[in-house]
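Note that one protein chain of the assembly has been removed; the remaining protein chains are unaltered in position.
First chain written, first letter: the chains are A, B and C, and each begins at residue 1.
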């Protein structure tokens, strides 16, 4: 399989580098808007620990919403099923930053991967601590999972998010007005913006995702039962309003970020990370999604 | 008419003082929650300048949303019809603090009397100045209109609004995220919370409303054309989601506030202010509305 | 005043006949789509019974939603305030044929002038009778009010509405699913489509509207109290999602129809009917609205 995988990854990287339409980079903060869009990288770690990559696998990119997976794992570890008193686990049917649903459901976000839900999850992880302590836990979790301490927060990205994050401030204050925020909005959002600003390479991300492959692969971070549930949430909610389409086309649990990264899991088999900064209309990496579709098809990796 | 009016006002005040159901005082800030609800006052200024009142006409209450009328008058004076580029003038069909509509209409509030619209209006009045300068203009407008300088801002109410105003912070940040806020959210909201915290008596409020009766009554504050338009907006949007009901039952342009006050205008005839702090389910004064209905009926004062 | 009025009407008709933009005729049924849009007529009946008109005052047009006013008057006459158990009286904030609000409020339409509300009102008038009996009552009411028996239903318009009225069928079935329809959807809609297909001239319409001017003008059709309430509903809800704008610009209670007609009332003074088939983006007559604005301004006829 290793040889086949290597060939497939190289073919995908080669084909996609000739793309005519690379999508559109996120432009709501200058740091993301400045990333050249014609970039692509992919890395796969198989259950036996082998790592294969193609493209710009050494370039760091902004993880953004992908960190919501790790934050959720930590929040569930701290609070267990009590977390579901504060956030639901249903696909949303609305855009990732929609506030409509939040009002209609009285401040109870639809799932932990829409922004409002991730703010609640972050709030649960913060739990009255100083933001730097919560951030140390989140960063520590990712470093341990990846077995790599060279993963960091880009502070200028975090600062820029704070300055341009009016929509997220609106969500946080709305949650607070519904009594669904335990810490002051500024503190929770500060923590949220900083963990979204974590930067890593596709290789680091694929390694950090190993614990979701299943028992016995990589460092044990959470229980096998919880691994399944994290994957279930990634499958139904991991691509915002494009989750159904991703499940249909790729058939793997995955989480995307507006930095252009996607982390996908082949249960029992592999952890895949892809990056290409141009996004489609749902805010998911355009070529990243295409690469995932091709890889899953070539390796027969759909869960279905 | 004066004698008839005096009799009617006394009857209304006497009857309502026996009410079994005084409604429910606003409880989102301690200052409003602490107001004893069994209070009632009414004042009428007729076009000839005579003032009649009944009940606790010397008690000051928090004007709250009623100040939106004066702020709108100032904003239209400063910006004219350009204001309508930022806010619409249609009834909302949603609650006064709804954010749903704001998302569906891309940050363009439905009218200047829902919270989001009044925040935009305040932002227009602020116009880059220090909040205290904008507040001086708003307070000055009301004092001039009432010909009474003994009208003030209750700073502890404004402070409390700031501390408990998460919903309004959500609205302001949402407006900012849509590019429909010119000043920083904190500054605009600070101004907004302070003008909502203006306190006055029903007599002072009725006097402040004289300029809306029509040409030649009280100090001239705005053009006759604008008087009509302010009244039109009060008629269609002045009672939030209960505007249709108020028009149906009372038939006068009016603006309510969660402090329990209502200002109503009988075009060409009179300015009426009523106060009773208990609210109905739409957030409008319960006994105040009843008093308006009885007064309009007894004096044959509907515009229809 | 009569001379002044005559002059004003002629000026308006002359000026508008030079319009560059006549709006866009309703095109959802062939009968309305075929009406040449460059037509205009206006008629005013003052309280003393004098009638003045200008433009094509002898041309019959499809009353459409304007008949909702008469149907509501009949329904209130039959059922009194019990009607408000089935329909609310608040402006909608949504389009005239929206089904969203109906679902969110469990089949209780916002007011009697949105389509869903008018279907309920028609259902109340139908009351288990044969549609032709209900239609005879509606047509009889209008003929009596206008003191003119030469007012008829255009059956090919009614038939065409039935064939193209999927949206209204959706509304009626939705109401039925919520238990808010007493008669079979087909029967209620048949009655609804037929009364909307009543045709009349502006002169006939202005005469039919006299009972809304107030006591002592034209045939007495309903109580003075009810006249006021009908006017209040026309003011807050008569122009669908453009009601606030009409109140702001014209300041009179009025009801529009997609046939291009508008009936407006100057309480205590006059009944006005205008017709021009081209519509604005809210589905209200473009030149009709302009004419109303000019007339109200010239005659100083705002209620505010």
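Simple rule for what comes next: a residue touches a chain if its C-beta (ideal position, glycine included) is under 8 Å from a C-beta of that chain, and two chains touch if they have at least 3 such contacts.
Values in this document were obtained by computation on a predicted structure and should not be read as measured data.
Of the chains on view, those touched by the hidden chain across the whole complex are A, C. Within the whole complex, the absent chain has one touching residue among C:35, C:59, C:127 or C:170, and that is C:170.
Screening A:15, A:48, A:90 or A:163 for touch with the missing chain picks out A:90.
Interface note for the absent chain: among A:2, A:33, A:130 or A:232, the touching residue is A:232. Contact between chain A and the absent chain runs through residues 88-94, 101, 110-111, 227-229, 231-233, 235-237, 241-245, 247-248, 251, 253, 267, 302-304.
Residues of chain C in touch with the missing chain: 98-100, 102-104, 166-167, 169-171, 173-174, 176-177, 185.
The criterion applied here is as follows: only the chains that are shown with their structure count from here on.
Counting every residue number used by either copy at the chain B-chain C contact, over half are found in both chains.
The mean-CA centres of chain A and chain B are about 47 angstrom from one another, to the nearest whole unit.
Note: centroid distance chain B to chain C, computed from Cα atoms, is 32 Å. Within chain B, contacts with two or more other chains are made by no residue at all.
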